[in-house]
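Excluded from the complex is one protein chain; the other protein chains are retained at their positions.
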Amino acid sequence: MLNVGVIGYGYWGPNIVRNFMALDQTDVGMVCDLNAAVLKKVKSLYPTIEVTQDYKEVLRSAKIDIVAVVTPVSSHYELAKAALESGKHVFIEKPFTATSKQAQDLVELAEKKNLKIMVDHTFIFTGAVRKIKEMIDDGVLGDLYYYDSTRVSLGLFQKDVNVIWDLAPHDFSIIDYLISHQPESLTAQGVDHVKSGQENIAYITVHYPNNLIVHVNVNWLSPVKVRTTLIGGKKKMLVWDDLQSDEKIKIYDKGVQMDTKEGMYQLLVDYRAGDMYSPRVDHAEALKSELAYFVECIETNETPINDGRAGLRVVKILEKADESLKQKGKLVTF
Amino acid sequence: MLNVGVIGYGYWGPNIVRNFMALDQTDVGMVCDLNAAVLKKVKSLYPTIEVTQDYKEVLRSAKIDIVAVVTPVSSHYELAKAALESGKHVFIEKPFTATSKQAQDLVELAEKKNLKIMVDHTFIFTGAVRKIKEMIDDGVLGDLYYYDSTRVSLGLFQKDVNVIWDLAPHDFSIIDYLISHQPESLTAQGVDHVKSGQENIAYITVHYPNNLIVHVNVNWLSPVKVRTTLIGGKKKMLVWDDLQSDEKIKIYDKGVQMDTKEGMYQLLVDYRAGDMYSPRVDHAEALKSELAYFVECIETNETPINDGRAGLRVVKILEKADESLKQKGKLVTF
Amino acid sequence: MLNVGVIGYGYWGPNIVRNFMALDQTDVGMVCDLNAAVLKKVKSLYPTIEVTQDYKEVLRSAKIDIVAVVTPVSSHYELAKAALESGKHVFIEKPFTATSKQAQDLVELAEKKNLKIMVDHTFIFTGAVRKIKEMIDDGVLGDLYYYDSTRVSLGLFQKDVNVIWDLAPHDFSIIDYLISHQPESLTAQGVDHVKSGQENIAYITVHYPNNLIVHVNVNWLSPVKVRTTLIGGKKKMLVWDDLQSDEKIKIYDKGVQMDTKEGMYQLLVDYRAGDMYSPRVDHAEALKSELAYFVECIETNETPINDGRAGLRVVKILEKADESLKQKGKLVTF
Partner (left out) sequence: MLNVGVIGYGYWGPNIVRNFMALDQTDVGMVCDLNAAVLKKVKSLYPTIEVTQDYKEVLRSAKIDIVAVVTPVSSHYELAKAALESGKHVFIEKPFTATSKQAQDLVELAEKKNLKIMVDHTFIFTGAVRKIKEMIDDGVLGDLYYYDSTRVSLGLFQKDVNVIWDLAPHDFSIIDYLISHQPESLTAQGVDHVKSGQENIAYITVHYPNNLIVHVNVNWLSPVKVRTTLIGGKKKMLVWDDLQSDEKIKIYDKGVQMDTKEGMYQLLVDYRAGDMYSPRVDHAEALKSELAYFVECIETNETPINDGRAGLRVVKILEKADESLKQKGKLVTF
C-alpha cells in the first residue's frame, strides 16, 4: 500500500484525492492546502485523512511515499524538488514546470534519487486518445499530414500563465504521445485583449519532420466550448470531438491521390468508398487508469510514458511558443 | 436593358447566367467557353443566347454592355483589361487578379474609361453577413477582439492557385466589408502535402489596429466540411455557422471585464444574463442581390462597395500571405 | 422518344418538367396549368413547350405518351382516369388518390388498357432508402422490431387534406417498399388546433405481423424541421436523419438478447462492439432515377415497384388512419 500526500485541493485536487482513495493499492494520508475552509471540507468527507496548511509536514511525514503536486505551475518546481529531496515519488500537474531548465533539473534529480515522476497528462489515458494512438500505430491513417486542434471556451483567466500554458499542454502532451518525432520549428501569435498581462487568445503552428503540420487554436474568450481535433493522414482522416458523449471519434475513408491521365499529372481527390466509421471508445475514468499505472511503474520500477522527460518535452514547446509570441510570431527552431 | 456577355461557363458560370437572365434589367446576349459541349448545353437551355469559343467576339459585340469574367484567376487580368478597353463594364470572379499590380492597373483603367468593376464577393450580399455587419455597426458586439474563421473541406485541388487563394478570398472580402480598418501585418504557414505545387493547408493570422486579430484556417484535405466563424467583441460574441440552414448566427451575451476588488485588480469573466439569441437571417439568393446592385451602380453611376479597390485590398492580403508563406511564416507588414 | 404532358405547374411541377426535359428518352410536349402567369414562365424558360389552361388539350394531343398529374389530390382521380381513357401512361403525385375505391378503379382501368401507372413515391429512389432496403434485405438489421418516424416542420396548411395525407405518404410508401408484410391494424390521433377543418398534428401507430410496430409523428406546427427515422432490428439498429447532408444513415452495433444465468432468465441489453458505421449514400437526384425507371418500365412492359397497387396500399393506410381519427383513435383493422 502506497501512501499519498496531496498538496493543493483546488479545482483538480478533489479528483486526485478521490481517485487515489478509490485505488486498492493506494491510500491518501495527508492533504495540504493554504485554505483552512477547504481542509475542513476534506476532513468531513474523509475523516481518516490528516490535513495541514504546511506542505513541509507532508514532506517530513515518513508514511508518505508519493507527493501529488496539484498547485499552480509557478510553485511546481519548488514543491517537486523538495518532495524528491525528501525521497518521495512525484505526481505533478501539467504543465510540468514553468521553464525547461526547471524540468531538466527535476528529471535529473529524480534519476539521481531513483524516484519516479509522473506528469498528469491525463488525456493520454482516455479511451479516445488510446484509440487514436492505435489507429496511427496500426497504419490505419497512413503517414500523417496534419493535426489541427481547436480548444476554445469562455474560460477563467489564469494569472500566472497565458492561454497557451493553460490549454495547449493538453494538445502537446497528446501529440507527444501519438507522434514519435520531435518538433522542428514553430510560430505563435496571440493577443492580450484585456490588459491582463497574459495572452487570452493564441495560435500555434508547429512543424514536424515529413511535412507534418500541427496547429493549435486556444482561446479563453470563445462564447462556445469547442474541443475538436482533425487529423489528416495519407490513407484516412479522423475527427475527434471530445464534447460528444458518444461517437467521439469518426474515421473517414477519404483521401487524396495523384493520378496520371492522358500523359499529364492530375490530382484527384479520392473519395473511395467514402464510408465513415465510429469505433466504440472506452469510457473509464482516465485519471483512475493513470494513477493505477503510476503505482505499477513505481512497483515494477518502470518508466512512465508520461514521465519527467515527457513533461520536459511539452514545456519546451510551450517555452518556444512564448519565445515566438514575444517576437510577433517569428519562426523559432528547436 | 443591359446586355451581358459571360466568359467562362464552368462551375460558377451557370449561376451567373441564370441570375442575369432572371433579372428584369438584364439580358444575357452571349456566352463564351472553350468547351464546345458546354456551349451546346447553354444553347439547349437558353436558345436565345449566342455562343462562341472566342472571347474576342464578346468584346467586339456592340450589343454587350457588361462582360462577366468567370474564368480561373490566371486569365482575369487579360480578359478584364480587354473588356474595359472595349468599353464594357466588368463583373469578375474573386480573387480579382493574380497580383495587386494587375488589380491596380484595372482599377485605374476603369476609372479612366469611366466604367464599373464589380468583384464577385458574393458573401457580402448574404443575409448572414449583412446581419453581422448590422450587429457590428450598431455596436452590439462592442470593440472587436478577434475574427476566427475555419473554412475546410475535402476540396478540389486547384492547379493555378493554392488553398489560400481558393478559399480565403471569402474571408478577406467579408472582413473588408465588416471592418473599416486596414490590416497592419500578417503571417501565413502552409504545407503542400501531395507535391501538387500548391499548398493544400494553410493558416493565416492577420493583425489589425486596436489589437484585433484575424485568423483564417483553410484546408482542402479535411474529411468534414466546416464553415464556422467566431467573432469576439468586448460586449458580445457571435458564432456564424454557414452550414446551418436555420440559426446560422448566434449571438451570446457573454464577455469579460476587469474588476477591482479588495484593492487588487482581478479579472472576471462576466457571464451576464448568458442568454443566446439567433436572429432571423434573410435567405434570398445573394448572387441575385449582388447582380441587381451592380446594375443599379451602373445606372446611377455609383461605386460598388465591392469595386475594383475592394478587390485590390483582398488581393493584397493574399499576396502578403504568399510572401509570408515563402518565408516560413515570417511576419510581413503592409 | 416518349412525349410527356404535365398537368399542374405549382410547387413540384417545375421539378417534373426539368427532369423529363433532362432525360434523353423523354421530351415535354405540353404543360397545363390554370394560372396564365405560370404558363408564361414555362414558355420563357422552355420556348419549345406548348402551354394550355385546358387539360383536355393535353389528353387530346396525339403526340403525348405520358401524362404527369402534378395537382392537388382531390383532382387526381378525374385527371388520371381521363388520361388512361385517352390511352396515356400516367405518372401521378402521391398520395395516389383521395380514396382507395378511386385507386382500385384506376389500377383496373390501367390494366384493362395495358397502360402503366407510376405513383411518385420519390423517396424510394433516394440513396438513403435504397441503402436501408439493402441493409434489411441482407439481414444486417435482423428481424425488425420498430420503425419510428418523426416528420415535423412549420408547414403550409393544406386545404383539401390533413397533415396525415400531406406528410405520412412519404413514410408509408417507404415502409411499403422496405417491408414485405401488410399492416394488420392501426390507430391515429390528431387535433385541428386552428379550426382549419383539417388536423395539423397527428400520431399514427400501425401494427404489422411479427410484432413490428410502426409509428409516424406528423406535425405542421413544429418550430423546427425534423426528418428522423429510427429503425430497430434484432441484430442492429439504424438512425436515418434525412436533413444531414452527409452521414444520413448511421448503423449501430447494438441490440438486446436473453441470457440464462444462474438458473434464471435474465435480460441483457447487449452492447457488443458498440461501433457505429455510416455508409456512403448515393446523392443522385431521386426524381431523375424514378422518371428514367418509369420510361424503362414502359419500354420493357415491366410493372413499376411504385405502381398503382403500391399507391393503393398507401392510400388504404391513409384512409384507415382517417377512420381511426374520426373515432378518437379507435383501433382499426385491415
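Things to note:
Letters A, B and C name the chains as they come in the text, with residue numbers starting at 1 for each one.
Basically, contacts are C-beta pairs under 8 Å (C-beta built on N, C-alpha and C of every residue); 3 or more make two chains touch, one makes a residue touch a chain.
What you see is a predicted model; the values in this text were computed from it and never measured.
For the chain missing from the display, the contacting residue among C:40, C:63, C:101 or C:330 is C:330, taking the whole complex into account.
Across C:14, C:72 or C:155, the residue that sits in touch with the chain not pictured is C:155. Looking at chain C, the residues touching the absent chain are 145-146, 148, 150, 152, 154-157, 159, 185, 187, 189-196, 200-201, 203, 205, 207, 211, 213, 215, 217, 219-224, 230, 232, 237-239, 250, 252, 254-258, 267, 269, 271, 328-331. For chain B, the residues touching the absent chain in the complete assembly are 246-247, 250, 271, 273-280.
One rule holds in what follows: only the chains that are shown with their structure count from here on.
Centre to centre, using the average C-alpha position, chain A and chain C are separated by 53 Å. A separation of 41 Å divides the Cα centre of chain B from that of chain C.
Each of the following residues of chain B touches two or more other chains: 224.
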